[in-house]
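Report on one structure; see the data block that follows.
In this view, the complex is presented without one of its protein chains, the others remaining in place.
In order of appearance the chains are A, B and C, and numbering begins at 1 in each one.
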Amino acid sequence: MNHADTMLAESLDGFAAAHADIVLLATDREFVRRKRNKPGKVALISGGGAGHEPLHAGFVGHGMLDAACPGQIFTSPTPNQMMNAAQSVDGGAGVLFIVKNYSGDMMNFQMAAEMLDQENAVVIVNDDVAVEDSTYTTGRRGVAGTLIVEKILGAAAERGDNLQQLKILGDAVNKATASMGVALTSCTVPAAGKPTFQISMNEMEVGVGIHGEPGRRRVALGSADSIAEELTSAVKKDLGLKADQEVILLVNGFGGTPMLELYLMVNATRKVLAKSGVTVARYLTGSYVTSLEMAGCSITATVASPEFLSLWDAPVHTAALRWGM
Amino acid sequence: MNHADTMLAESLDGFAAAHADIVLLATDREFVRRKRNKPGKVALISGGGAGHEPLHAGFVGHGMLDAACPGQIFTSPTPNQMMNAAQSVDGGAGVLFIVKNYSGDMMNFQMAAEMLDQENAVVIVNDDVAVEDSTYTTGRRGVAGTLIVEKILGAAAERGDNLQQLKILGDAVNKATASMGVALTSCTVPAAGKPTFQISMNEMEVGVGIHGEPGRRRVALGSADSIAEELTSAVKKDLGLKADQEVILLVNGFGGTPMLELYLMVNATRKVLAKSGVTVARYLTGSYVTSLEMAGCSITATVASPEFLSLWDAPVHTAALRWGM
Amino acid sequence: MSLRLVIQNATQTLVDHLEELTALDQAIGDGDHGLNMKRGAQAIQAKLADMEGTSLNESLKTMGKTCVAMIGGSSGPVFGTLLMTLGKELPENPTHQDFALALRASIEALTKLGKAEVGQKTLIDVLDPVQKVLAQDSPNLIARVRQCAFDSSLATANMDAARGRSSFLGDRAKGHVDPGSRSMALIISSICDTLTKA
Partner (left out) sequence: MSLRLVIQNATQTLVDHLEELTALDQAIGDGDHGLNMKRGAQAIQAKLADMEGTSLNESLKTMGKTCVAMIGGSSGPVFGTLLMTLGKELPENPTHQDFALALRASIEALTKLGKAEVGQKTLIDVLDPVQKVLAQDSPNLIARVRQCAFDSSLATANMDAARGRSSFLGDRAKGHVDPGSRSMALIISSICDTLTKA
């Protein structure tokens, strides 16, 4: 809306003002951090390009992240931002980076990790099953499952897990998590000024990424039931979901999808899961990991162990996710 | 996404499944109610056409509404729904209806109130300042300020206020609340299948309603700063805001607006308010009172007395608004 | 001429005009009027068998209650109140004068319910002139009622809205026919057609 160059800066200022009770915005807007450090706690830091709000800054606070580094729109933040964030929120127990699996994010975090003095580890999130792990891919993308990894790790860090425990737990949550999405419209990067891809009213992009990257294939617009069927079966297959298993189900909007439609998708998805005897133990529904104003949604399932569930249920107080306090 | 006729029903089923810990969906999906009645408490009931989600069903739960009656998309629910909801959640202390000021809603609630056995009262919300109260209008529309009225009344009902006290409080909150919005795109009623209004990429509709009703005027797309200036000055004028006053500020997305842009608007609005010495005591930012997938936003301000603030801060646990518990 | 045929035809007209009514409400309202009328019309059609053999008054009351229970929006209470009041006020075997009196009572009930007066761009602007025609003893009454309903509906285009969603538009509502008036005209002209053909 305002000048594309200053949009991100002004939005961060608005965010910091609106949530001044829980977050602080660093000089030069390099990162958003929790207002108060918790000594002895492992610091959790994530980050990534802007345009996915509320991810990640909206998840900074008690029981989740200690800091989030916002890049430009759809652009990984720089190593400098990550290092400064790490120095700022260090509680003396090391730093855990949570990184979505994009080559940009991976390279920047890697450079930061190499230059860092503190003890640190990285959990890579790659929950998107849209693209098979073939010789033609670097591996899968990190998408909405990132929220689940950040929530569960945040709760574990809060209860006092050490860096190594958190690294193991994070990898385990990531492995138990799978996502797949579908887009009905494209998003428009403000500075580019035109839609990232062209799509007609009666088409959809199956397996779309959260940057408006074209997906696996373009097909005719289907019903919510058939979309749910396709997305869920890909997720189910990846996780090897079996009867009597429980999942945490996140139905995530991409930014331009009304809640009415997200709940429609919730209903369709739980019916598909029920057919194979899978129960939804926890639901989360909303636009949490977005692609600007893109219309569409993704479904994410995490196989729910009792430990994952109790960490999921633990109190959290961030701008975008809050319960128990 | 699914067949337009069954979309609402399936969405309500998804909502009820996802929030089964706090709500129940009545037979024939006539209303969504709080899971457990609280005897001796005045029952708060709201309702209105669907398409504004999470309003109202998303605000059913502890500290807010006891029941919400969803109509068809953009269509007031029927008196029968309201009466059945009232009978279901009656705690023996009477029923307060919270009604947005549309002729359809007013007439349906009025018919329900007349046929009802229980003691009841109505609080009418008409916070939209886009249209002056001239001889050509029925009075102002009820828009995003409804959330603030429902939150504050919900907290007061929870602490035990009686029907008469709540009616007086509700009218006072409504009077202290003003809103105005702007749309960048139209919404599309699913069954109609085409946009409610035509608008080009570089225009905006100032004073738009939450049903895609055309607004006051169509102008060239402005910057966030100029939009904030226009919306805020209309709100300020209506409330007679003066230096040193405090407000609760709700920056509300219409369904298709990314959080990035909403926080940009938060920043622009607080700067405009600060210029006239008005402080924002509480912020709420998000897509809470929507028009399907319409892009745009509204700003709402409530003049914040210490009592309003303490009721605003009181614990609430609903699908869409949750804090303190 | 059977009452059932009158009702069947009048409700079907509304269903058939779904798109036109939707478009009218999109221009100056929220776009749901076509669907609202269709939902009400189909709910009434589903009751046709039940209404078979009951009096005109009872049928009108049943239809009114069905509108209230099934439509919602402005149309539910408005068409519901109209039909229920007619059902209450009409004597057995009514004359056109009886219809005129019952319609006057209905208009008053509507004004009480929704505060709309003549000239405020609602279906009252069809009901009121039609009521006046019905009150006269004139040749070709049915044809005149039919014409009056159509003309009055079209005339709402020149009015400023003061009630209902389109009232928020101010001058911008000018030039557009009020959707409720159009539905009203469709119903009345369908009734006239069925009566004429019978």
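Quick note on the criterion: contacts are C-beta pairs under 8 Å (C-beta built on N, C-alpha and C of every residue); 3 or more make two chains touch, one makes a residue touch a chain.
Not measured: the values here are computed from a predicted model.
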item	value
Touch partners, limited to displayed chains, of the chain removed from view	A
Contact partner of the left-out chain, one of A:15, A:31, A:59 or A:74	A:74
Residue, one of A:170, A:212, A:253 or A:296, that touches the chain absent here	A:212
Missing-chain contacts mapped onto chain A	49, 71-80, 102-104, 106-108, 110-111, 130-131, 134-138, 141, 189, 191-192, 196-197, 209, 211-214, 216
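Assume only the chains that are shown with their structure count from here on.
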item	value
Chain contact topology (line, ring, star, complete or other)	line
Chain B and chain C, separation of their C-alpha mean positions in angstrom	31
CA centroid of chain A to CA centroid of chain C, Å	53
Numbers and ranges of chain A residues touching at least 2 other chains	none
